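Below is one structure. I have some questions about it.
Entry: subunit A
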Amino acid sequence: MIPLTWYLLVAAALFCIGVYGVLARRNAIAILMAIELMLNAVNLSLVAFWRYLHPERTVGQAFALFVLVVAAAEAAAGLALIISIYRNRETVDVENIDLLRG
Partner candidate 1 sequence: MTLIQAVFILFAALTLGAGLMTVLSRHLFHAVLYLILSLVGVAGLFILLEAEFLAGVQVLIYIGAISILIIFAVMLTRGMARNPGPPLNNQSLAAAVIAGLFFILLAPVLAGFPWPTAASGVPADAIEALGRSLVDPNQFALPFELASVMILAALIGAIFIAREKR
Partner candidate 2 sequence: MGQIYDFIYNLLPYLGMWLHGFLRSLGLSEEAVFLVVGLIKAFLLANFGLIGFAILTYVERKIVARFQDRLGPNVAGPYGILQPVADGIKLLTKEDTMPAGADRWVYNLAPLIIATCALAPLVVIPFGPGAIGADLHIGVLYALAVGAGALVGVLMAGWGSNNKYALLGAFRAVAQLISYEIPSVLSVVIVVMIAGTMSTVGIVQAQDVPYLFVLPVAALVFLLSGVAEVGRTPFDLLEAESEIVAGFHIEYSGMKFALVFLGEFVHALVVSALFAVLFLGGWRGPWLPPYLWMLIKMSVGIFLFFWLRATLPRIRIDQMLNLNWKFLTPLMILNLIGVALVDKGLRAAGVSGGMWAAGLFLFNMAMLIGALALPGYLGRRARMAALAGEAEAEAVEAPVAAH
């Protein structure tokens, strides 16, 4: 049997990788990908808690599904923003996208 802490440690490490990506990458799409990693880490810990604490209840799986919706909506809207910015500014480098009005 696998201890619960293993899953939590993997989830924590994945989350930290995501944090690093968000802080350190320059490309906006790469930052979005790092956010997806973080959301996955959250999902992983949600499902792990569900399995080990309350497998008879559905709350863990249901929340993981809602996180998935958020991830999809975030990816769709975020990437649309990035494409729109690229169209106007010819760049997706967040170092150069620092003005509130173009």
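Candidates were picked such that all candidates are chains of the complex that A comes from, given by their letters.
Everything that follows uses one rule, which is that contacts are C-beta pairs under 8 Å (C-beta built on N, C-alpha and C of every residue); 3 or more make two chains touch, one makes a residue touch a chain; residues count from 1.
As the structure is a prediction and not an experimental result, all values here were calculated from the model.
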Identity of the candidate that touches subunit A (this complex; choices 1 or 2): 1
Subunit A - residues contacting candidate 1, complex: 1-2, 4-10, 12-14, 16-21, 23-27, 29-30, 32-34, 36-37, 40, 43-44, 47-48, 50-56, 58-59, 61-62, 64-66, 68-77, 79-84, 86-87, 90-95
